[in-house]
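This is the structure I want to talk about, given as structure tokens.
Every protein chain except one is present and positioned as in the full complex.
This part shows chain A:
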Amino acid sequence: MMNASTAKVEVIAPREPRSPGVKPAGTPLLEMRNIVKRYGAFVALNRMNFHIGENEVVGLLGDNGAGKSTLVKMMSGINPPTSGEIYARGGKVALNCRADSEAAGIETIYQDIALVDSMPITRNIFMGREITNRWGFMKHKAMERTAIEILGSAVQISGIDDPEKEVGFLSGGQKQAVAIARAVHFKRNILLLDEPTSALSVRETEHLLGYVRDLKSEGTSSVLVTHNIYHAFQVCDRFVVMSHGAKVFEARKEDTTIEEVTDHVIRT
């Protein structure tokens, strides 16, 4: 099965992708090698190599349709690759469902925010990870206490004052902030942020970027997917530029300039 699909890819693949790159230093937290993702005849990811090191913020850049979201969904386990290998701390893993990626220590903030509008904020934060007693009944008080703490400390969320409020009544920025607060609370080794600033105000964006830096100093690595190269330059240690499902440029922050990165995003 696997071999057949790999063979087919070589026929379909439009061209041999260039594979520029920075060699991982030490054992990366997560490494993806030769990842191919096809939807029918469409090649969404073409032999993509990607890694996240310890204590590192990686900026994943590229124009619309470059394959950034496909890659992020793959790392969060809801979009398995057609072929390729994934290693978590050097050990080979399969990311076929959310439980797999959770085991690999990955937490994601999605572009299309993964919140349930008809549920209160607290229930959303603990959705699927409820604090329960041994019979599975929820401890509402404990969840509310934690929710208050999360809402107060994670991101300064403008206008959210009641954790019992239904998410459907929040603004886009507030929803994004709740999603961020949730991911930050359940943070593991790697935080994936898919266009996290798209719905945030300038002040909320500053807070979020500051938070990514804080998390790094506490030992959580992040992948920041964004259109905004200036935001990326504020926090990222390394940049990966994608185009048409492949990596076209990769450089450490100290080895490149904002102009060079911009050039690669626009030109390719």
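Basically, a contact is a pair of C-beta atoms (placed from the backbone, for glycine too) under 8 Å apart; a residue touches a chain by one contact, two chains touch by 3 or more; residues count from 1.
Just so it is clear, contacts and distances are computed from a predicted model.
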So one subunit is absent here. Using its UniProt record, which name fits best from "Autoinducer 2 import system permease protein LsrD", "Acyl dehydratase", "Isoquinoline 1-oxidoreductase" or "Acetolactate synthase"?
"Autoinducer 2 import system permease protein LsrD"
For the full complex, which residue in A:54, A:166, A:206 or A:237 touches the chain that was left out?
A:166
Taking the full complex into account, what residues of chain A touch the chain not shown?
76, 78, 97-99, 102, 108, 110, 112-119, 123, 126-130, 132, 136-138, 140, 148-149, 151-154, 156, 160-164, 166, 169, 214
